[in-house]
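Only one protein chain is missing; all other protein chains are in place.
Order of writing sets the labels: A and B. Residues in every chain begin at 1.
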Amino acid sequence: MEITIQTVVFLFLALFITLTSVLTVTTQRIVRSATYLLFTLFATAGIYFLLGYTFLGSVQMIVYAGGIMVLYVFSILLTSGRSDNVERIKNSRMFAVLAAVLGGAAILLFIYSKYQFLQVGDNKVTEVTIQSLGTNLMSSNKYGYLLPFEAISVFLLACIVGGIVIAQKEEDKK
Amino acid sequence: MISIICYLIVSTIMLCAGIYGFFTRHNLLAMLISVELMLNATDINFAVFNRLLYPNGQEGYFFALFSIAISAAETAIAIAIMINIYRNIRSIQVDKINKMKW
Partner (left out) sequence: MEITIFIILLPLLSFVFLGLAGKWLSHRAAGLFGTAVLGVVTILSYYTAYTYFTAPRLADGTFATLVPYNFQWLPLFLGAMKFNLGVLLDPISVMMLIVISTVSLMVHIYSFGYMHGERGFQRYYAFLSLFTMSMLGLVVATNIFQMYLFWELVGVSSYLLIGFYFTKAPAVAASKKAFIVTRFADLGFLIGILIYGFYVGTFDFVGPNTSAAVGGAKMIPLALGLMFIGGAGKSAMFPLHIWLPDAMEGPTPVSALIHAATMVVAGVYLVARMFPLFIAFAPNVLHIVAYVAAFTAFYAAAVAIAQTDIKRVLAFSTISQIGFMLVALGVCTSVEPEAGGLGYMAAMFHLFTHAMFKACLFLCAGCIIEQVHSNEMEMMGGMRKYMPITHIAFLFSCLAISGIPPFSGFFSKDEILSACFAFNPIMGWIMTAIAAMTAFYMFRLYYGIFWGKENIEHHTAHKPHEAPATMTIPLIILSVITFFFGWTVSFGHFISPNGKSFDSHLETSVAITSVVIAVLSILIARTMYRNEKQVLADSLQKRFKGLWTAAHHRFYIDEVYQFVTHRIIFGCVSRPIAWFDRHVVDGFFNFLAWSTNALSYQIRGFQSGEIQQYTYVFLIGTLLLILLLIL
């Protein structure tokens, strides 16, 4: 197996994702947890770039790393209390969770090994053009995604309104 | 050529880390972060399946795109709810949220 630059990048990204995603859930401090998540998201964007999906990678970086992470950091700052750092869980519970997780992973790996993937794509990075994306997103033909696009837009609007309603201060209640 | 299995293993690790975090953390925000990890793992799968198995279609691509949008919305709402909870009981530990009766 020849070692191309692609393979090296992939290996690096894979190791990086493995490391940061595990650290995300094992670190005790919530701020660090968020930071590791950020790295994971960046690495995921790297995977998308590697696959040639540059627009998707950009969206990942802008929306996740730019938008959601800011939200996380602010809410962490708003809600961090004294007791948040100390999280102890029972050993029995930890083992149960680990067993379930490892069992699930084993099942998945078993499936991967059994299933015959018909890998037709090659490693040639072929750019998906923005033009074709826009056409497909806005068209209503066979490959069009106009309806999901509109549904998502209404959904986002609903979330904006809902977020405001939920998070606003209720003065009259107290 | 990198085998699809390699990508899948990466996403599996991410998914399992997310599940593990979801069950072991008591902080609602940490749980939400774990959920984000799981979502990301599925996004990777969508993109990889699209790219390596059906390179002529764009379904996986768009699913990943919409998934990112939905997760952004979900995060916004969830954080709004958490801030509301925090405002009421001064904590977002999941085992302290047991006063939904009133």
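Points worth noting:
What we mean here is this: a contact is a pair of C-beta atoms (placed from the backbone, for glycine too) under 8 Å apart; a residue touches a chain by one contact, two chains touch by 3 or more.
Predicted model only: the values in this text are computed from it and were never measured.
Within the set A:I107, A:I130, A:L146 or A:I164, the residue that contacts the chain not displayed is A:I107.
Contacts to the hidden chain, counted on chain A, fall at residues 96-97, 100, 103-104, 107, 110-111, 114.
As for the chain not pictured, it touches chain B at residues 19, 22-23, 31, 94-95, 98.
By definition in this document, only the chains that are shown with their structure count from here on.
Averaging C-alpha coordinates per chain places the centre of chain A 6 Å away from that of chain B.
The part of chain A that touches chain B in the complex is made up of residues 6-7, 10, 13-14, 17-18, 21-22, 24-26, 30, 33-34, 37, 40-41, 44, 47-48, 51-53, 56, 59-60, 63-64, 67-68, 71-72, 75-76, 78-79, 81, 83-84, 87, 89, 93-94, 97-98, 100-102, 104-105, 108-109, 112-113, 117-123, 126, 128, 132-133, 136-137, 143, 145, 148, 152, 155-156, 159-160, 162-164, 166-167, 169.
Those residues of chain B that touch chain A in the complex are listed here as 1-10, 12-21, 23-27, 29-30, 32-34, 36-37, 40, 43-44, 47-48, 51-55, 57-58, 61-62, 64-66, 68-77, 79-84, 86-87, 90-93.
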